[in-house]
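Below is one structure, written out as structure tokens; the observations come after it.
Complex shown without one protein chain; remaining protein chains in place.
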Amino acid sequence: MYAYLGKGILMPDRLRIGLLGAGRIGKVHATTLVQRVPDAELVAIADPQIEAAQRLADQLRVPHVSPDAHTILSDPNIDAVLICTPTASHPALIADAAAAGKHIFCEKPVALDLESHDTAVAAAEAAGVKLQIGFNRRFDANFARMRQAVIDDEIGQVELLHIISRDPAPPSLDYLRTSGGIFLDMTIHDFDMARFLTGSEIVQVYAQGAVLIDPAIATVGDIDTHVTLLRFANGAIGSIDNSRRAGFGYDQRAEMLGSRGAIQASNNYPNNVVISTNKIVQRDLPLNFFMQRYVEAFANEIAAFVRSVREDLPVAVSGADARAALAVALAAQRSHTEQRPISLA
Amino acid sequence: MYAYLGKGILMPDRLRIGLLGAGRIGKVHATTLVQRVPDAELVAIADPQIEAAQRLADQLRVPHVSPDAHTILSDPNIDAVLICTPTASHPALIADAAAAGKHIFCEKPVALDLESHDTAVAAAEAAGVKLQIGFNRRFDANFARMRQAVIDDEIGQVELLHIISRDPAPPSLDYLRTSGGIFLDMTIHDFDMARFLTGSEIVQVYAQGAVLIDPAIATVGDIDTHVTLLRFANGAIGSIDNSRRAGFGYDQRAEMLGSRGAIQASNNYPNNVVISTNKIVQRDLPLNFFMQRYVEAFANEIAAFVRSVREDLPVAVSGADARAALAVALAAQRSHTEQRPISLA
Amino acid sequence: MYAYLGKGILMPDRLRIGLLGAGRIGKVHATTLVQRVPDAELVAIADPQIEAAQRLADQLRVPHVSPDAHTILSDPNIDAVLICTPTASHPALIADAAAAGKHIFCEKPVALDLESHDTAVAAAEAAGVKLQIGFNRRFDANFARMRQAVIDDEIGQVELLHIISRDPAPPSLDYLRTSGGIFLDMTIHDFDMARFLTGSEIVQVYAQGAVLIDPAIATVGDIDTHVTLLRFANGAIGSIDNSRRAGFGYDQRAEMLGSRGAIQASNNYPNNVVISTNKIVQRDLPLNFFMQRYVEAFANEIAAFVRSVREDLPVAVSGADARAALAVALAAQRSHTEQRPISLA
Partner (left out) sequence: MYAYLGKGILMPDRLRIGLLGAGRIGKVHATTLVQRVPDAELVAIADPQIEAAQRLADQLRVPHVSPDAHTILSDPNIDAVLICTPTASHPALIADAAAAGKHIFCEKPVALDLESHDTAVAAAEAAGVKLQIGFNRRFDANFARMRQAVIDDEIGQVELLHIISRDPAPPSLDYLRTSGGIFLDMTIHDFDMARFLTGSEIVQVYAQGAVLIDPAIATVGDIDTHVTLLRFANGAIGSIDNSRRAGFGYDQRAEMLGSRGAIQASNNYPNNVVISTNKIVQRDLPLNFFMQRYVEAFANEIAAFVRSVREDLPVAVSGADARAALAVALAAQRSHTEQRPISLA
């Protein structure tokens, strides 16, 4: 006969979470939640494409699904929601979730314009719920270590920043039609990273962009390659190097020069094995995309959100952080269009 | 109202596992099972130190604990057991688990002598249950990649093998008193790795050992440092370089020279950030010990066991594999004592 | 009795070279010539500071010195000259050397304005003498390998270029007063490298600069840090990241993204030894400055010049190459002043 009379199985203190949106990033967060975050429980999934929701629920043994996000928002057993729906729906869902008293984790960007952003964030603040935005890279071991080096003054005052951020291959044209463009959909991560790593605000931006990979990308009004120059409030200068196609995989690196040293993060690889033949010295390609590279970052990100809610701590990435990145992205877009440096007020 | 009427929540097909032994490695496997292996369920933990069992059960929300392994062995709801008890109890527990029809994952070594080993393995075979032995390093991404390179003939015929395997610090004298000695407790992993990587049997062994770290280790009849030379059936030559104290962390590397190339695996690090100051170029220390380095390997190992049972496939590391490593370990011990090369029959 | 009746000792075919300017770079080239270029002979050194010339001549066993460059230019035994004097004197010395029928190797930049540059280069062309400009980095093994990868189409069409080029410490204010400014004195190397690596012309430039290291640098009208954005004729985008102070040494790296791959060159180190202690994993600093990093590049550069003259081949770095880099440097300077992108005609 077993001796155990424990409380654990009742799990009264696990955060009960509902997922809104069972698409690509929704699946990533759902899997992370179930497999990597023991303090939380994914109890429901909502997606208008109910089959996608049910498939994911079956895989992960999630008990409830619904075609309607509001089923989850009105469920008194749900403590918090992860908003992983298309960007256009973010502001309204944030407002509704806030009104329902749910804590909110929302994928970036909150909105494609500052007014919608501000309205949504204000709703969450008014309701007194937590709102964390999905800038997952802050939780990556390499970038977190870089940030720590700056905080610990290991390299002195930051003077130069360079971010390389490239996807393995361009997304579909369908995706690009509604993504808001490269600056809002892709570079926004790098703008957040630039603020995070340096600890300084971006005050000016100049973007030099091009369509070099696929002319079809121009037909939907986007570009696929750019270098964007940043000026920080502390005087530092930065550059972001974006491409929709690195070819060899997910190219996610950064480096800073400070007054007393430099710091550099390189890509992550599935293994570190090196093979030398009579022709070449070789290793396997780096991790292919964000689902591989940021597995641990996603786990850390969701764990941080769960901890913020359970322990009533400030969130790691706030609405104000997301607003700052959005403002820079909009300025970069304008810089690219007007072909001149744009200052942020 | 939720739409879901799914089957997942009933989890009829998850492998129900009992853990025997809530010590260091037991905790590792329990955590791995709960967090990383969705196809299995840890339903009970047994340990004579019932507080340790209960503490672990609380942490991981495992419903049952017992001070007695046989409570688990006699539970008809348990499909399989993980034997993580002290080595001396392995043979009897294997026999009992086999008699109870439980599939078995047993930590290495199965036994400290060949006869006990053989009896235990025979019991599992007679009962028709799966028996997988815990040589976790085979499931490490680096070493698995090396093995794949040999299988895929990327470097031709293997001629030289070198394994570096060093712990960050010596274990307690208490542990060393019953561990069976460095060859049976530590190098046995490397003997298994040597067979795994080359795909060839070890036919001769010569060990050169010493007590260089702590004279107290000599007082319990053990050594703390050695290099052991291997001869393989295919003519290749190998060496294993063991120390109980690498100081900078867990030193787990290997390399092979083949007739058409070479292959090399290095250590894993918590991040790849490099900091350059006016004095030095530096990075953080490698992962400190097996709980960090082999997180993924443990997950792969347990997942492989679960898959073997559920899909009735051969196990990845068999009793015969464990026997071969044990035989080499015993020969190495004898070589060290007699200060001469020892051939394996 | 010796058997040898050879011709070698007479050395009739070694190129006889005179050095104009015994300053820092003059010493580098003189040493290179004597120790690394067997097909040439340094026969005379001229410098108004005759003691510097004589000291160098003593060290390297050069038979002749003069305070006046024209002693060398009028020496019929001299085949070629290396112009290593201050930039302001370059155009006149090129013209005079050309008039004297001497082949010319001239340090960069030829001039600080395009008109002087053109006049000087035209003089060399009219005289039919070789004129090679000192963009030594083209002869560095790393950058030459990158160029070769582009030529051999190993990475497809170049889309993005990033050059990091930083000195270990700022030069003296005295030097800065006459250097022409960071774009003409330092970045000009990187503009040449950008053209060389991509094989494409720079058509637009935008420079974002700052004084971050030492306010005194502003007092002489210069900056010490900048990132400069480049647009190439083939559509590619580039950035150059310059600082007068890397602190840890000479930071000379580059990378390119192409349509089918990427290529990256890192710094060179005095050794590759890695030391791991219980605190950190470390290695020695990279090579400190150009005298260390470009030892081999200087040897290759001078050897290439000697070969061009002796075998009547086109020079590796022409007056037209130097003009292109100068034009970009002047545009970058203007971009920095006017804070806007500048197109090159």
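Each chain gets a letter, A, B and C, in the order it is written, and its residues are counted from 1.
The definition used in the following text is that contacts are C-beta pairs under 8 Å (C-beta built on N, C-alpha and C of every residue); 3 or more make two chains touch, one makes a residue touch a chain.
None of these values were measured; they are calculated from a predicted model.
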item	value
Option touching the unshown chain, where C:54, C:288 or C:318 are the choices	C:54
Residue among A:283, A:310 or A:340 touching the omitted chain	A:283
Selected from C:15, C:28 or C:65 as touching the chain missing from the view	C:65
Contacts of chain C with the absent chain, listed as residue ranges	1-4, 6-9, 11, 34-36, 38, 44, 50, 53-54, 57-67, 71, 141-142, 144-146, 149, 154-155, 260-268, 270-278, 284
Contacts of chain B with the absent chain, listed as residue ranges	157, 159-160, 162, 164, 166, 204, 206, 208-210, 212-213, 225-227, 229, 231, 235-239, 241, 243, 245-248, 251, 257, 259-262, 339-341
Interface with the unshown chain - residue positions in chain A	246-249, 276-286
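Simple rule for what comes next: only the chains that are shown with their structure count from here on.
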item	value
Chain whose Cα centroid lies nearest the overall Cα centroid	A
Rotational angle, Cα trace of chain B fitted to chain C, multiple of 5°	180
Chain separated most widely from chain C, comparing mean CA positions	B
Same-residue or different-residue interface between chain A and chain C, half as cut-off	same
Length of the line joining the C-alpha centres of chain B and chain C, rounded to whole Å	57
Intercentroid distance (Cα basis), chain C paired with chain A, Å	44
Shared-contact residues (touching 2 or more other chains) in chain A	260-262
